[in-house]
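Only one protein chain is missing from this complex, and each of the others stays in its spot.
Here the chain labels run A and B in written order, and each chain numbers its own residues starting at 1.
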Amino acid sequence: MSMETLNFTVAQYEAPLDLILHLISKHKLDILDIDISSLLEQYLETIESWKTQNLEVASDFLEMASRLVYIKTVSLLPRHEEEHEKLRQDLTGQLIEYSICKQAAKTLGSVYIGQDIFVREPAPIEFDPAYTLTHPAGVLLAALADAMGKGARRLPPPREAFEPLINRPIVSVTAKIFTVLRALRTDGRVKVDRLYRMNTDRSGMIATFLALLELIKSGKVALYHDQVELTFPHQNLEEPNS
Amino acid sequence: MNWNSCERQIEAIIFAAGEPIELSRIAQALDLEENVVRHCIHRIRERYLEHQSPFDLAILDDAVQMCTLPEYGDVIRSALELRRTAPLSQAALEVLSVIAYNQPVTRSFVEQVRGVDCSSIVRSLVEKGLIEEAGRLNIPGRPIAYRTSPGFLRSFGLTGLEQLPNLPDDAEEEDPQEPEQLEGQMDFFEL
Partner (left out) sequence: MNWNSCERQIEAIIFAAGEPIELSRIAQALDLEENVVRHCIHRIRERYLEHQSPFDLAILDDAVQMCTLPEYGDVIRSALELRRTAPLSQAALEVLSVIAYNQPVTRSFVEQVRGVDCSSIVRSLVEKGLIEEAGRLNIPGRPIAYRTSPGFLRSFGLTGLEQLPNLPDDAEEEDPQEPEQLEGQMDFFEL
């Protein structure tokens, strides 16, 4: 097979969703009730065949493979029917949306005349192109804030903004475990609320939550009083002061 | 000023502008009502048609641009020694349709629909003058929103977005199985 044919094979699918739509129609699967097992099988088979043809498989396609594997795994877990159904419906929704997008693209493509219509450059008229309007200088500050994405500072920032930092531990869970234990040693019992309130940011709260889970799971601390107070387990037997 | 003289002046302005020019600016320059300008443009187009002129005035929303008819594409290309530009790729058409039918939308909305990175396609559509920035969306991160440009309308022979071909989902809206798409979209805007 020549290189050209090879490239053509892969370029056939714009995206993993495209490949799935193709498999669904080829194997007459029901898009509204996808049989994940057979879809996964077909999908992996296709990817395998690309590999044996020495085609580069884009990471997007591998990512979709792992998503399908995940959906199938969830379907095998007991008591996860709801989650499985949700994952499957998400996929169906996305597929339907993408197939509409494909259809719209086809319709638009069929009326494209852009390459056959010519316009002309503006007439070179001599006049001063200098900007003549005036604005209060404050609009610059507002525009700068927008340009730098600061307009949203009190709201969660976009994920991309943190990509370079994402691997950096922001607040260590271990540190929070110590904080929780220290608070318990000092006061004997602590309201869970108060532990959360000791944090000023989200990552601190999340770390505290994870620390609590860790401590409760290992039995080092126990929840008490309708789960709003934390104590060491042996204190469970004592009555509270009030 | 009589009709004829109005029409000539409007023709001259549209020709010289080259780029799409707003009807309101023509009206202001000639001290006419916008409706009168619109009517004149209509008369000019009829005259072009009647005289088998190779020109047309493309109405692009509230602007107008002078252009050649598509059937002259080949002969113009050969005289100007222009290569036939590659047609828009399937991927570019997909991105363009997501933007056209949902505008204004962010790049990440487009990527959510297509399931793959679209940054280079979005950039090239901006370069081709088919889409343009439309300010920022008032959602966290204040991402840049994109919309189609007048060049988009011209390239697809539309006079306004209301002329976009109907999507199949119009028919499917009665189908209770289909709410996913709308939900997905709202989720996005409510982020």
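Operating definition for what follows: a residue touches a chain if its C-beta (ideal position, glycine included) is under 8 Å from a C-beta of that chain, and two chains touch if they have at least 3 such contacts.
These figures come from a predicted structure and were not determined experimentally.
*Asks:* Tell me which residue among B:V36, B:I144 or B:L167 touches the hidden chain in the full complex.
*Replies:* Selected residue, touching the omitted chain: B:I144.
*Asks:* Using the document's definition of touch, tell me which of A:E82, A:E121 or A:D226 contacts the absent chain.
*Replies:* A:E121
*Asks:* Given the contact definition stated above, which residue among A:T134, A:T186 or A:S218 touches the chain not shown here?
*Replies:* That would be A:T134, which touches the missing chain.
*Asks:* Over the whole complex, note the residues of subunit B touching the chain we left out.
*Replies:* 4, 8-9, 11-13, 15-18, 21-22, 25-26, 28-30, 51-55, 66, 68-69, 72, 75-76, 78-81, 123, 126-127, 133, 135-136, 144
*Asks:* In terms of residues, what is the contact footprint of the unshown chain on subunit A?
*Replies:* 118-123, 125, 127, 129-141, 143-144, 146-148, 150, 153, 157, 161-162, 164-165, 201
Here is the rule we go by: only the chains that are shown with their structure count from here on.
*Asks:* Measuring from the mean C-alpha position of subunit A to the mean C-alpha position of subunit B, what distance in angstrom results?
*Replies:* 32
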